[in-house]
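The other protein chains are all here in position, but one chain of the complex has been omitted.
Chains here go by letter, A and B, matching the order in which they are written, and residues are numbered from 1 within each.
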Amino acid sequence: MRRYSILALARNALGYHEGWERAWRAPEPKPEYDAIIVGGGGHGLATAYYLAKEHGITNVAVLEKGWLGGGNTGRNTTIVRSNYLWDESAALYEHSLKIWEGLSQELNYNVMFSQRGVMNLAHNLHDLRELKRRAHANRLNGIDCDFLSREQVGEYCPLINLSPDIRHPVLGATLQRRGGVARHDAVAWGFARAADARGVDIIQNCEVTGILREGGRVTGVETSRGTIRAKKIGLVTAGHSSVLAGMAGIRLPVESHPLQALVSEPVKPILDTVVMSNTVHAYVSQSDKGEMVIGAGIDPYVSYSQRGGFNVVQDTLHAIVEMFPMFSRLRMLRQWGGIVDTCPDASPILSKTPIEGLYINCGWGTGGFKATPGSGHVFAHTIARDEPHPLNAPFSLERFTTGRLVDEHGAAAVAH
Amino acid sequence: MLTIPCPWCGERDVHEFRSGGEAHLKRESRTDNLSDAEWADFLFLRANPKGEHAERWYHVHGCRRWFNAVRNTHTDTILAVYKPGEAKSEVSQ
């Protein structure tokens, strides 16, 4: 792998940039690999990278039915944070956040991880209680998390409508300063390039159509480009997890839903942090290009169509305009949908399966992007050692049988 | 923006309805006879197919009645609707 740097750019400029090599090869699939990763999104590519780097397993193929990063990796609103409530989640996401902090250097690819802070707003006493609970838990878990008063919210992000007279006034917020956003495509491309450099075969336009098994263990996959054998197979196909697992006869505690997002036209920088509100349901940050990147809600029905109802977009923009009244005259430039796997407890599955040699990574719901490097890291461990890393042990499939869920919905509704 | 033909009210916009997930999951009347795994299956495991999906809908902002539908989850085309207790209609594409 030839290293990227400003000097490399200057050198290549002299040669009219004709000297750049491919970021990753486009090999023909071999008949057999030591391990196959199904799914060329961020999580799958990261898994392959860490299999090669941490576990010396380099005879690995990543099979992608379309183009790398074309699923949720390239469709999400790129928020990275680790301020989760439960110890199990906090540990997993913090592991990931720590990797994010050096990821550009590790991959020699600028993933533009911008630690501009992530703010979660509280709009009522219930919110305040829940956010404080989370903030205290984060603090004792060693995760940075400040609690901001209403006035401090205004200082940190002057655009927010702080009027006490609005329907759901802002009462305070948590702020994770180490949180932020990253460039989603670059994460897929950076991991692909780095994995390729360590010998991983990245094979696009290769759809897995069957999972081969013999005597309770996997032996390979059928694909649109022929049979490929391997004794270890990791499924990392967010959105289509049930479809792939179904090929191996496994039912998952997962539903696939549309999740929509949108961006405004680009404007000069005015929003310097990430603002999230569960109560009014608004998530927004401003991309480096200047677009307001806005996450909408999940459509409530199962769908694989990568599109949802416009009413969900409307609901989101009600909240955005309410929270940021000067955004009313900005214009929606693009709107799109992805397919998210949702788990009953809003936590992911990173697990062995009842079939030997078959591993699954799914169920990230709306929040998988932030976990990309950490998820790949512990999932590679799970595949290489055939046992979970301590960080992903709580996220097994068995938890649905034992009842030991990691319920990150929190207290959804306020009572009394 | 789906249009859903409620079997009682006729075609209405999707936002009048609440989705109830997979249909025809049978809750046993004596749940204590079930093993942990069987119970987990009922509670959490879902077909979640890409294609024809028998699913439940609740006309919450309408007649407030539940019903079933068969919808293709890839195209979002609704192929049939039927009332609770009725068998899943024969749906052919």
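Worth pointing out:
In this section, a contact is a pair of C-beta atoms (placed from the backbone, for glycine too) under 8 Å apart; a residue touches a chain by one contact, two chains touch by 3 or more.
In this section, contacts and distances are computed from a predicted model.
One chain of the complex is hidden; its UniProt record names it "Sarcosine oxidase subunit alpha", one of "Iron complex outermembrane receptor protein", "3-methyl-2-oxobutanoate dehydrogenase (2-methylpropanoyl-transferring)", "Fe-S cluster assembly ATPase SufC" or "Sarcosine oxidase subunit alpha". Among the chains on display, the ones the left-out chain touches in the entire complex are A, B.
Mapped onto subunit B, the interface with the missing chain covers residues 1-3, 13, 18, 20, 27, 29-32, 34, 36, 39, 42-43, 56, 58, 60, 64-66, 75-76, 84-85.
Within the complete assembly, residues 4-6, 8-10, 13, 16-18, 20-26, 66-68, 70, 74, 87, 101-102, 104-105, 108-110, 112-116, 123-126, 129-137, 139-142, 161, 166-168, 183, 185-186, 189-190, 204, 264-270, 280, 286, 288-290, 305, 307, 309-310, 313-314, 317-322, 325-336, 344, 399, 401-405, 407, 409-416 of subunit A touch the chain that is not shown.
Quick note on the criterion: only the chains that are shown with their structure count from here on.
Here the CA centre of subunit A is 29 Å from the CA centre of subunit B. Contact residues on subunit B toward subunit A in their complex (touch as defined above): 1-2, 13-15, 18-19, 21-22, 36-37, 40-41, 43-50, 53, 55, 71, 73-76. Residues of subunit A touching subunit B in their complex: 240, 242-243, 246, 251-256, 300-305, 307, 309-311, 344, 400-402.
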